[in-house]
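A protein chain is absent from this complex, but the other protein chains hold their places.
Moving on, here comes chain A:
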Amino acid sequence: MPVFYETEIASPLMLGTALYPSPDVLADAFRRSGAGVATVSLRRESAGGGDFWELIRELDIPVLPNTAGCHSVREAVTTAHMAREVFDTDWIKLEVIGHADTLQPDPFGLVEAARILSEDGFRVFPYTTEDGVLAGKLLDAGCEVLMPWGAPIGTGRGLMNPYGLRTLRAQFPEVPMVVDAGLGLPSHAAQVMEMGFDAVLLNTAVAQAGDPAAMAEGFALALRAGKLAYDADPMEPRDMAQPSTPLMGLAVLE
């Protein structure tokens, strides 16, 4: 199972806690999928979110607070500090949003915030693009995990740039990587694991499904399938058909 900052988690499924029809449905989705990490946003619930946070703690799995909705380094750093107090964890999923419409990461602000937070003792999980140069700068800034996007947040489109993600995976083979955002179907998650990534993080695809708990379980199964396939050393695709049963010795019928 994936190890982030010396902590092994129980499943490669990291599940967000927003947008569910109710807290009961949320808890069901976590139970049925056995998700390994719960991510939670602090920005909007900053005042009076106590009841909801208590509910997240009751899930009894590691919590990864995020800085969703932060558009500047300062906002993200402040939110991270608040998260550390509320959830008593030095883990932080760092989002510095560069564009309000696409929710695309701001790579410059991200590196700066990652450096400030890492120096301050945080274990940073940066939400980034598949850009390898940017990934290098984040590692230099102190990050030991990377979270490249699959597609823009909430789009459910699956992997927009599989080539870029494959290159990133190959460029930093030792760094734990989570594909975060843009997944819509379990097959997308299986693809991520088949490519050798360590985990996925998703929210909308589960929370806004008609039956969130069933969809969460679907993702968990797909992740397991993809991981098994990756570890099993899959065959290489070939150009020519090759019969798996030898033709020699077949009876020749009139």
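Assume a residue touches a chain if its C-beta (ideal position, glycine included) is under 8 Å from a C-beta of that chain, and two chains touch if they have at least 3 such contacts; residues count from 1.
Just so it is clear, contacts and distances are computed from a predicted model.
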item	value
Name under which UniProt lists the unshown chain, selected from "Iron-sulfur cluster assembly scaffold protein IscU", "Glycine oxidase", "Acyl carrier protein AcpP" or "Peptide/nickel transport system permease protein"	"Glycine oxidase"
Option touching the unshown chain, where A:6, A:51 or A:174 are the choices	A:51
Touch with the omitted chain, as defined above, among A:23, A:162 or A:176	A:23
Interface with the undisplayed chain - residues on chain A	21-25, 27, 44-52, 55, 154, 204, 208, 210
